[in-house]
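Heads up, one of the protein chains got dropped from this complex, but the rest are sitting where they should.
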Amino acid sequence: MSAQDSTIRARSLGIPFDGITGKFNAITDVAGVEVGHRTIIEGSGKLIKGVGPVRTGVTAILPGGKKFTPVFANWCMLNGNGDMTGTHWITESGFLETPILITNTGSVGIVRDAALEWMDKNHYYSADEDNVWYAYPVTAETYDGILNDINGFHVKKEDTWAALDSAKSGPAVEGNVGGGTGMICHGFKGGIGTASRVIDKKYGAYTVGVLVQTNYGIREQLTIAGVPVGKELADTLPIIFNGIVSNDKLDGVNAETGSIIVIAATDAPLLPHQLKRIAQRVSLGIGKVGGIGGNGSGDIFLAFSTANKDAFNRNTETTVKMYPNDNMGVLFTATIQATEEAIINALIAAKTMTGINDNTVPALPHDAVIRILKKYNRIKE
Amino acid sequence: MSAQDSTIRARSLGIPFDGITGKFNAITDVAGVEVGHRTIIEGSGKLIKGVGPVRTGVTAILPGGKKFTPVFANWCMLNGNGDMTGTHWITESGFLETPILITNTGSVGIVRDAALEWMDKNHYYSADEDNVWYAYPVTAETYDGILNDINGFHVKKEDTWAALDSAKSGPAVEGNVGGGTGMICHGFKGGIGTASRVIDKKYGAYTVGVLVQTNYGIREQLTIAGVPVGKELADTLPIIFNGIVSNDKLDGVNAETGSIIVIAATDAPLLPHQLKRIAQRVSLGIGKVGGIGGNGSGDIFLAFSTANKDAFNRNTETTVKMYPNDNMGVLFTATIQATEEAIINALIAAKTMTGINDNTVPALPHDAVIRILKKYNRIKE
Amino acid sequence: MSAQDSTIRARSLGIPFDGITGKFNAITDVAGVEVGHRTIIEGSGKLIKGVGPVRTGVTAILPGGKKFTPVFANWCMLNGNGDMTGTHWITESGFLETPILITNTGSVGIVRDAALEWMDKNHYYSADEDNVWYAYPVTAETYDGILNDINGFHVKKEDTWAALDSAKSGPAVEGNVGGGTGMICHGFKGGIGTASRVIDKKYGAYTVGVLVQTNYGIREQLTIAGVPVGKELADTLPIIFNGIVSNDKLDGVNAETGSIIVIAATDAPLLPHQLKRIAQRVSLGIGKVGGIGGNGSGDIFLAFSTANKDAFNRNTETTVKMYPNDNMGVLFTATIQATEEAIINALIAAKTMTGINDNTVPALPHDAVIRILKKYNRIKE
Partner (left out) sequence: MSAQDSTIRARSLGIPFDGITGKFNAITDVAGVEVGHRTIIEGSGKLIKGVGPVRTGVTAILPGGKKFTPVFANWCMLNGNGDMTGTHWITESGFLETPILITNTGSVGIVRDAALEWMDKNHYYSADEDNVWYAYPVTAETYDGILNDINGFHVKKEDTWAALDSAKSGPAVEGNVGGGTGMICHGFKGGIGTASRVIDKKYGAYTVGVLVQTNYGIREQLTIAGVPVGKELADTLPIIFNGIVSNDKLDGVNAETGSIIVIAATDAPLLPHQLKRIAQRVSLGIGKVGGIGGNGSGDIFLAFSTANKDAFNRNTETTVKMYPNDNMGVLFTATIQATEEAIINALIAAKTMTGINDNTVPALPHDAVIRILKKYNRIKE
């Protein structure tokens, strides 16, 4: 397999998706949202704990840029074999008050504290204040120990700061980047993916943007546009793990030891309990690609709204806008569609990677995907 | 024991409570809230299923009177050995869209459907509409089968309508009334109680009103103003149950087969996730009186806010006010205080009752309570 | 369209499904589970409230037959625009202690109380006992007011008893029966459906059986075997509603005013927290058919396990078996597959129905489904 272009996206290959995308077809289509990645790829060959090889990173999502921008938020999970710090205060207060970081399982702590230190040194809360009274940075993870020296703890606080400092709006960066660097999805190389939908003007012309860090799923369940692509590719392109050649990370159904973190942003004026409803629709998008929320999977989803920028106030009543429940179906559909496309974007962008002990995970082959979708009449000849 | 005056309230006996009450010291201090009771007391002597004796009823709470007044609401439970219908849609939508009914365990169904029929025939949603598209009336219960022929199903739909139709604002009606007619609390006669608190002007001068239907607790745990009143009264005033004389409904800790339903209303502009926080503080008030949320207890709490009367709209964005989280401590304190006082009001108002099979539950003796509180220096001589 | 055979099932038409079914491909493949239906179809023509036409019923599911058989259970919801009574005690205790009833939205109450009365008169708890101390019958609903005189309250307690008394094991009865009589799904006639999966011997050879009452979804989202069947049938077979001919119940995305109740049974020895995980996988099966958990939908799911028949004891410690979490992926997959097939079975079995005001909902045409699946190469020519 020759190297595929990591800037090609699912939609441009002709894979059919429903719905209208935003300008970048990315979470950054929601105005104000910034994304930054710090990718760490070093060394090759045999694993020496603490030395490498290293295939990991940090992804930062800032709901409103680099100054304190509390936004309404909520979260849920499909399967909790994972961690996301900071969720308790979101549940209680209805607000997300920090950046969101995504990294590997072993680096949640250092990234979390580094975010706190970054907020302190950047006077995140105010130009004058010298002190962060409290903050519970949201830090999530998926497990990259098949390709990365995960117990070597290679992510440093400076890596977190680099991800945060480099965050910006604009076009999607996908595949083997940031927190997604060493991830595996449905038996192929996974990583970061993103997509967006804009709803009809009649319902407010709002945007839903989704960013995923995909590390879940077994190959035989991979479904693209309703087509059983995973089954069709069952006998090709094996994973090489500890010298063993297999089509899944391990074997059989128990192979699902990965995870998927999904962040959904919108500019629709949703209250916290309505954002939980958005987060709960993420599962349906994952299900369409073939995910089952396997026991080994940490499938944790967070949704936030950039509307109501003045909702947060410590001592004074505020006025907020509220979207009517009866119209939320369009946002649910947008969330499901954007999640599905973001996952496939991650698979399409990620390139074959060789990591620790020469473990190798193949990229999803674009040409085969197109061939199979044509077989099932989902792409016209 | 001579008959006590059921219009005397805990506070007027000199029992000390913290906080400032509203005008009626009742849930009806929250403007717009109406309460109605239908009390059914018929027959005496041996239980003949379907005939009686009957000691039961229905209590109705209407957040905004007799026309469709959707209000923000949320709920929680301390112990779920009970039922409250209609909670799923409150969780999902953030709105309470129906009256609240409280009755006995065996009558939840008929009261729930009767509420639906009442809404339909009263054109609850609109003067013009002839149809209720959907509605999930909130109906809660506690078990009165120690005094009432509960499996005789004596509550009829007309009783529900009577409770709803008679609902009004104004002074508290407490004790052996409505859904609370046949209830038992901490080894004494329980029933309906209510109380309110008004918070400081600095925090908005809002009111929190609480109504309880008390049927929980064993005697030895009864605590009034921090004083172990239940222990002091352990050897007096037994319950008579199936001819057995005992100080608790059954014996020992497992006796807690009752329940407590608590409805908290406020005019503070709380969003649904903030109302859950209010509901969660109810437990602390119950704990102060000695409740433990026993296994046999259905302790389910609902909180609603009458602010934001225009929040509900099927198709259009609305504007709502939001109370600052940082000030919610005063509302938490108000909720805890009002819950504690409402329970004690129920105990003080309820009179000794004899029901099926001559089962008899004594009233909490006012004079003894005063004597014991003096002993512990909580009432001045 | 000629009348289709309501005993034909999706699988026999050639629609491809993954996984191995049990003997009946029904929830009754889980040993001990009994299902009964009471179908009420009376009258035709213009709606006269209280008279008809009537298109409704009751479905009863008994986890262990007609005597007290408490089973571990849990539940969750995708969207809570609906009701299911009795869930609070399941959450708290981990046990389902009553039959499960499913009916229309307006009859939840009468069916719930009727179940209680049936338990009492049948000495459900014991041959000797004369009393039901407490019980919170599980009663769920979906809304059939498009075809049925729902506010006429035609379901009587005797109908509930008939459903309970007629419950039995054995082959599936599907389509326009029981609680599903008047339901609509993805713009076609819905109703009751069921399916099952048996997992590999290596994981215990356990069965997962699912029963659905389908009343959700809009036509354009209907997906069968990954194929966009709903879009292909967009311009045919309209619904007739109040004389208006349309392809959905109402119009656009907001049309999703229905619901889906899903009951999943298994003989795998799952603890209550593991059964919640099963319930949470139901959404993924619905998502594959095109459901979004629309705002108007009451999507409430309950899972129970018939293993550990001796787990329940009021006063003595018991010994229970526990399934290893690491193997639960196979049960998740089974649940998703059975849910998907049960929904499609409901659609395939349900026949065209005309109800109140001559409102008419067409059956999903079998021949068209086959033609479309062939077009997308999912059924071989």
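The chains carry the letters A, B and C, assigned in the order they are written, with residues numbered from 1 in each.
As a convention for this text, a contact is a pair of C-beta atoms (placed from the backbone, for glycine too) under 8 Å apart; a residue touches a chain by one contact, two chains touch by 3 or more.
Note that the structure is a prediction, hence the values are computed from the model and not measured.
Touch with the chain omitted from the figure is made, among A:Y143, A:W161, A:Y323 or A:Y376, by A:Y143. Across the entire complex, the residue among A:V108, A:V320 or A:V361 in touch with the chain not shown is A:V108.
The residue touching the chain not shown here, chosen from C:G80, C:G94, C:G109 or C:G179, is C:G94. Where subunit B meets the omitted chain, the residues involved are 78-79, 223, 225-228, 253-254, 256, 277, 280-281, 283-288, 291-296, 325-330, 332-333, 336, 375-378. Taking the whole complex into account, subunit A touches the unshown chain at residues 77, 79-93, 105-114, 116-117, 120, 131-136, 139, 143, 145, 151, 153, 257, 296, 298, 300. On the side of subunit C, the interface with the absent chain consists of residues 91-95, 204, 269, 271-274, 277, 311, 313-327, using the contact rule stated above.
The rule is simple: only the chains that are shown with their structure count from here on.
Centre-to-centre spacing of subunit A and subunit B amounts to 46 Å, using the average Cα coordinate of each chain.
Residues of subunit A found to touch two or more other chains are 277, 325-327.
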